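Some notes on the structure that comes next.
Of the protein chains in this complex, one is absent; all others appear in place.
== chain A ==
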Amino acid sequence: MSRYTPPPQGKLGQIFDVLVLLILTVGALYIPLWLGLAGSDQIHEAVDAPSWESLQQNAAMIEQWGKLGFADAEAAAPLITARFDYSFSIPALIAVIVTVVGYYIMMLKLSEKEYREVIAEKFGKE
C-alpha cells in the first residue's frame, strides 16, 4: 500500500485550528453557564420566620451551627432548606441515553475506518 503523505500546514492554519478548538471548548463549557441552564437544580423550601425547631435541628446540630458562625436559625435556613429537584421526564432520560450511546457508536465506527488505514499502511494488506 502506498504511504499517505499529509499536506504541509502553514503557521496561520495551525493558529486557526487551535482557535477553533479553543472557541468550541470555552463555548461548550460556558454557554450553559451564560444561559443559566447549568448547575444544580436546587430549590429552597419557603419557611416563614424559621426557628431551629421548624428546621428540625436538634441541640447538637444547633451547637455545631453556632461554632460554624451561624448565630441563629434565620442565617442557617438557606443552607438547611436547600434541596435538589430530582424529578425528570422519561423522554429527557431517553434523549440523554441516545446522545451518549450515539456518540460512542459514531466514534467507534469512524475510528475503526481510520484504524484500518493505519494498520494497512503499517503492516501491509494480507
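The working rule: a contact is a pair of C-beta atoms (placed from the backbone, for glycine too) under 8 Å apart; a residue touches a chain by one contact, two chains touch by 3 or more; residues count from 1.
Following the convention adopted for this analysis, contacts and distances are computed from a predicted model.
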- Query: What is the protein name, per UniProt, of the chain that does not appear here: "APC family permease", "3-isopropylmalate dehydratase small subunit", "Anti-sigma factor antagonist" or "Acyl carrier protein"?
  - Reply: "APC family permease"
- Query: Out of A:53, A:74 or A:121, which is the one that touches the chain we can't see?
  - Reply: A:121
- In the full complex, chain A touches the hidden chain through residues 3-7, 9, 11, 14-15, 17-18, 20-22, 24-33, 37-41, 57-61, 64-65, 67-68, 76, 79-80, 82-86, 88, 92-93, 95-96, 99-100, 103-104, 106-108, 110-123
